[in-house]
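Report on the structure given below.
What follows is subunit A.
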Amino acid sequence: MSRVFVFYRSSIGKKILMALTGLVLFGFVFTHMLGNLKAFLGAEEFNAYAEGLRSFGAPLIPHGYFLWAFRIGLIGALIVHVVTMVQLWAMAGGARPKGYKQAVHLEDGVSSRTMRLGGIVIVSFVAYHLMHMTIGNVHPNFIVGDAYNNLVVGFQSVPVAVVYSIAVIALGFHLHHGIWSMFQSLGMNHLKYNHLRRVFALAFTIAVVVGFLTIPVAIATGIIQ
Partner candidate 1 sequence: MKITLQVWRQANANDEGRFETYHQGGVNEEMSFLEMLDVLNESLINEGKEPVAFESDCREGICGACGMVISGSPHGPKKAITTCQLHMRSFSDGEEIWLEPWRAKAFPVVKDLVVDRSSLDRIVESGGFISVRTGSAPDANAIAVPKSNADRAFDAAACIGCGACVAACPNASAMLFTSAKVAHLGLLPQGQPERFSRAVSMVATMDQQGFGYCTNHGACQTACPKEISIDLIAMLNRDLAIGALSGA
Partner candidate 2 sequence: MQLDSKIPEGPIQDKWDKHRFDMKLVNPANKRKHTVIVVGSGLAGASAAATMGELGYEVKCFCFQDSPRRAHSIAAQGGINAAKNYQNDGDSIYRLFYDTVKGGDFRSREANVYRLAQVSVEIIDQCAAQGVPFAREYGGQLGNRSFGGAQVSRTFYARGQTGQQLLLGAYQALAKQIGEGKVEMFTRTEMLDLVLVDGQAKGVVVRNLVTGDVTSHSADAVVLATGGYSNVFYLSTNAKGCNVTAAWRAHRRGALMANPCYTQIHPTCIPQSGDYQSKLTLMSESLRNDGRIWVPQEPGDSRVAGSIPETERDYYLERIYPSFGNLAPRDVSSRRAKEAVDMGKGVGPQANGVYLDFKDAIGRLGQDTIAERYGNLFDMYQQITGENPYQVPMRIYPAPHYTMGGLWVDYNLESTIPGLFVVGEANFSDHGANRLGASALMQGLADGYFVLPYTIGNYLATQKDGAPSADSSEFKEVEREVNEKTQKLLNVDGKRTAEWFHRELGKIVWDKCGMARNEAGLNQALEEIRNLRGEFWKDVRVPGSGKDFNQTLEHAGRVADFLEFAELMCEDALQRDESCGGHFREEHQVDGEAKRNDEDFAYVAAWEFKGVGEKPELHKENLEFENVHLAVRSYK
């Protein structure tokens, strides 16, 4: 127990937990994006995919159990990600009681500077997104079991599509620094391959952002009906 305590107590231990949970959340986001693309294959395929998630592992695993286990895992990861973040933020908050009059940003870009803000935007959006697409209580015409309908109807509203797009772009910034940062926090470095970490982060960020944005765009332009 004391080993875990020593690990968790240190700022680096917390960073590593953030990186690991970030990896889990990134994995989810990436597969979610791939799943979304099934919308291009039509209602039947998409709904079958949605149902497939519920019945995943059946009959060994009872219907719906996998999805709940998956959700609990994700929520757990999100909680650890956020809690360690808040603890670290508190630590950093006190570390510079008085700021500089003239601040020049020496760091590499917007994405690293907006991690915390982006995190808040993403968590807020996720809450809304669950109410919108999973629970359906803020959806104009939510039909349980018809994910395709929920998706298409949901995004036909322009304000919803805009909010969604903003959130996806925020997610992009978060991932761009987050993925690279994850390699760094986990100590994954090798003189020969270090430059590839940034390339990898950028490539996956673009894939996720573009993948997610195609859906509202396709709905708005009528490619998906």
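Just so we're on the same page, a residue touches a chain if its C-beta (ideal position, glycine included) is under 8 Å from a C-beta of that chain, and two chains touch if they have at least 3 such contacts; residues count from 1.
As a selection rule, all candidates are chains of the complex that A comes from, given by their letters.
Not measured: the values here are computed from a predicted model.
Touching subunit A in this complex, out of the candidates 1 or 2, is candidate 1. Of all residues in subunit A, those touching candidate 1 in their complex are 2-4, 6-7, 9-16, 88, 91-92, 94-108, 112-113, 115, 177, 180-181, 183-189, 191, 194.
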